[in-house]
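In this view, the complex is presented without one of its protein chains, the others remaining in place.
Read from first to last, the chains carry the letters A and B; within each, the first residue is number 1.
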Amino acid sequence: MQLTNRSKQVSNKQMTFAERIYLPAIATGLGITIKHFFQKKVTIQYPEVKQYLGPVFRGRHVLKRDEQGRERCTACGLCAVACPAEAISMVAAEREKGEENLYREEKYAAVYEINMLRCIFCGLCEEACPKQAIYLRHDEFVPVFTERDQVIWGKDLLAENMNNRYLRKAWTKEEAREQDLKGVAAEPRTQL
Amino acid sequence: MTIDVALIIKAIIILLIFGITLLIAMYSTYGERKVAAFMQDRIGPNRAGPFGLLQPLADAVKMFFKEDFIPSQASKWLFILGPCLSMLTALMTSAVIPFGDSVKYESAPGKVWDIPVQAIDVNIGILYVFGVVSLGVYGIMVGGWASNNKFSLLGAIRAASQNISYEISMGLAIIAILMMTGSLSIRHIVEQQHGGNWNIFYQPLGFIIFITCAFAECNRTPFDLPECETELIGGYHTEYSSMKLGFYLFAEYINMFVSSAMISSLYFGGYNYPGMDWVQAQLTSSLGEIAGHNVGTLIGTLVFFAKSLFFVFFYMWVRWTLPRFRYDQLMNLGWKALIPLAMINIILTGGAILFLKPLIVSFLK
Partner (left out) sequence: MDFSSFLNNLTPATGFFYFLSFLTILTGLMVVLSKNPIHSVLYLIATFFCLSGHYVLLNAQFLAAVNIIVYAGAIMVLFLFVIMFLNLKQEDEESKTNLTKIAAMVTGGTLFLIFVAVFRKTQFGAFDAYSFDSQVGMVESLGEVLYKDYLLPFELASVLFLVAMIGAVMLGRREAGDRHF
């Protein structure tokens, strides 16, 4: 069975004199490396220059709101169950009179916390949620922690900002691939 | 008083040579990483200071603050002695290298001091370097043995046998040069190459042998078997940490610089450069006898450093090009290829001096 067409026939023949003194081969090798010495470098200077990682990249979480700005989450706990890293915890509460413009469902999450040190960004919470309430943003990372209390993200950080809503361009693999094909031209590679 | 100023100039020169050797070794570590990165299409360290120029300092600080660990079963004094010996011998070699011509200083009218830009001008310079280099391997050997670790010991034994083997062909390669110049003083050898008469044109084979052996003596890739990570973890410095490890690594870079300096002074004319006489004459006529001479010396020294640094670069270039030899290949190359070649080189040189030279001389007449 042939896996690639790059395979090379290995032979056991005696080396010629020119091969045996190594020097021509060494000179060729030195030529190759010095060529690379002057070539364009491929490094992307990460914190300053960020690369677009595609429409289905799994970055930080966001707790979505609906069109009227109400939180979608109903504190069903399915995400917490689905989470393999047990990173999610929540406290449920009942919606009071007059809070209908804040919470979409009758039950809501009074506290919703994700431990970002535990999270492995698998996206299973996103899959599990029946209310389309939690998503992993494709365009933002969890920033580097410097303090302990930055690790656990509460609703203040997770809930979506209505002035700057999160929109995803692709939802399926196929869409993402399509996006990617266009995206290379549309979005500059070294900019987020 | 007059002697004092001459002495002070000499002391300054010695200190400068010492400091510059250390500085170059320090920035070789930076250069190595940059060269490695560039050859692999990366950009290398660039965070500490502009272009990462403070990286060596950051590394040194890191080294100093690491825990200095001595294994409980190690032989304590020898464990400490190892890196010290390595560093000492590495630094000692730079003493006899002629970095430049000489500095002239007029203490009184008509009384001119002529101070060579060299720490000590011994008349057996090459032998001195050889002796110190052959002592250098003791640093590795002692450290490797004292660590009480099989990988360290294996690395040390490799280093020892490698150095013994390659010293021979290195010596034989140099003998051919000595036959041509008739002097053991490096300064004489450099002076004889004045005017484009570089030894590389007469001794291409000797040069290849010498540079191969220099690679082996410095334990550099493709001959870095004493510290090859894939087989021996870290080789002789497996058990070392903190600044002791730093000394070992630093000694390697000093050795690299010193051997580059040796290569450029033995084969590439040291501080001589084409058109040197003309430049010197121009300088003397425009700046006067003494100042002109000193500026000329400065240019020569810069040329010497350019040559040496090119060979330091060459060391790195080779390191990031060639894979490591296998140990039996290394020994075969040393004993079965380089030594016979070096002997043939000696015979050829002797024959050329005896027969070819008179022929050419009579032909030119």
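Just so it is clear, a residue touches a chain if its C-beta (ideal position, glycine included) is under 8 Å from a C-beta of that chain, and two chains touch if they have at least 3 such contacts.
Values in this document were obtained by computation on a predicted structure and should not be read as measured data.
Visitor: Looking at the whole complex, which visible chains does the left-out chain touch?
Guide: B
Visitor: Could you tell me which of B:A36, B:C84 or B:L135 touches the chain that is not displayed?
Guide: Result: among the candidates, B:L135 touches the missing chain.
Visitor: Since one chain has been left out of the picture, which residues of chain B touch it in the full complex?
Guide: Touch set of chain B with respect to the missing chain: 78, 122-124, 127-128, 130-132, 134-135, 137-138, 141-142, 145, 153, 157, 160-161, 163-164, 167, 184.
Going forward, only the chains that are shown with their structure count from here on.
Visitor: Using the average of all C-alpha atoms in each chain as its centre, how far is it in Å between chain A and chain B?
Guide: Taking the mean C-alpha position of each chain, the two centres sit 50 Å apart.
Visitor: How about chain A: which of its residues touch chain B in the complex?
Guide: 23, 26, 29-30, 32-34, 36-37, 39-43
Visitor: State the interface residues of chain B toward chain A in the complex, per the touch definition above.
Guide: The contact residues of chain B facing chain A are 35, 38-43, 208, 317-318, 320-322.
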